[in-house]
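Every protein chain but one is kept in place in this view of the complex.
Order of writing sets the labels: A and B. Residues in every chain begin at 1.
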Amino acid sequence: MLHASSVLVFLYGFWLLLSGYFSAFLLVAGAGCALAVMLFSRRMGIIDREGHPIHLSRRALFSYWPWLAVEIVKSAWDVTRRILHPRMPISPTLARFKPSQRTDIGLVVHANSITLTPGTITVEIGRGEFLVHALSEEGAASLAGSEMDRRVTDMEAGK
Amino acid sequence: MSMVRDLISWGCLLAGGFFCLVGAVGLIRLPDFYTRMHAASVIETLGAALILAGLMIQAGLSLVAVKLAMIGLLIFFISPAATHALARAALVRGVQPLLASREQPSSKR
Partner (left out) sequence: MFAAAACALLVTIAFALTRAALGPTVFDSLLAANTIGTCSMLLLALMGFLGGRPEFLDLALVYGLLNVLGTIAVLKYFRHGDLGDPGEPEESSAP
């Protein structure tokens, strides 16, 4: 019920922000559309802790995303240096490692964060095992038990 | 005040353009498919984010800024999924990555 109403609020807010017109007809039509979409997704069974993870939102917004942004800037700068260097000091590596998350959503957040940081790409996700392609050996070596791993696990556990 | 704002937003736009160019150079220079993906991800993260930030500073607090933020969120949430799908499809189809490690010298083609 909490998730359903939060989906409704989000969808209606999305409609209002995208439309930018606030006439009576459009307001009512938006409410109708938001309600219909909410009911359809409820019927599809995708409104739950995994499909709409509001329990992560506060920690994600105020602690994880800012940290991830700084991390993206740092690694993007590293990749930039390697590309523009005349001799291109790259050492591409495929690395396998075990992430410490237990839930699916934690694994997805971790894999997406790895792909989002330039210089590392998650190629395969198996049973509790990631296959990661890294642009440099240092990048590959720092993956297992990294700070990102720890932070995602903390976020998922609700600490 | 508006002078300072313009300066900051111009800096963001120029830096964004620079990182896009770096990604483009990498797309041409890097030796194989998997390494080129890293260059593309520089464009998709830092290039896009800086250009959108510059535009947002120009727009001020308005619906335009909200739409720019939505474009940013779209790029940031969906581009990793597309990149992952691309890498996985390439690996499944047997595109061999160029590796630097010493134990697999045979995989260098």
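Going forward, contacts are C-beta pairs under 8 Å (C-beta built on N, C-alpha and C of every residue); 3 or more make two chains touch, one makes a residue touch a chain.
Bear in mind that the values here come from a model prediction, so they are computed numbers and not experimental data.
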Name, in rising order, the residues on chain B that touch the hidden chain in the full complex.
9-10, 13-14, 16-18, 20-21, 23-25, 27-28, 33, 36-37, 40, 43-44, 47-48, 51-52, 54-55, 58-59, 64, 67-68, 70-71, 74-75, 78-86, 88-90, 92-93, 95
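Everything that follows uses one rule, which is that only the chains that are shown with their structure count from here on.
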Inter-centroid spacing, chain B versus chain A (mean Cα positions, whole Å)
16
For the chain B and chain A complex, residues of the former touching the latter:
19, 22-23, 25-26, 29-30, 32, 34-35, 37-39, 41-42, 45-46, 49, 63, 66-67, 70, 76-77, 79-81, 83-84, 87-88, 91, 97-101
Report the residues of chain A in contact with chain B in the complex, numbered from low to high.
17-18, 20, 72-73, 76, 79-80, 83-84, 88, 90-94, 111-112, 115-124, 133, 135, 137
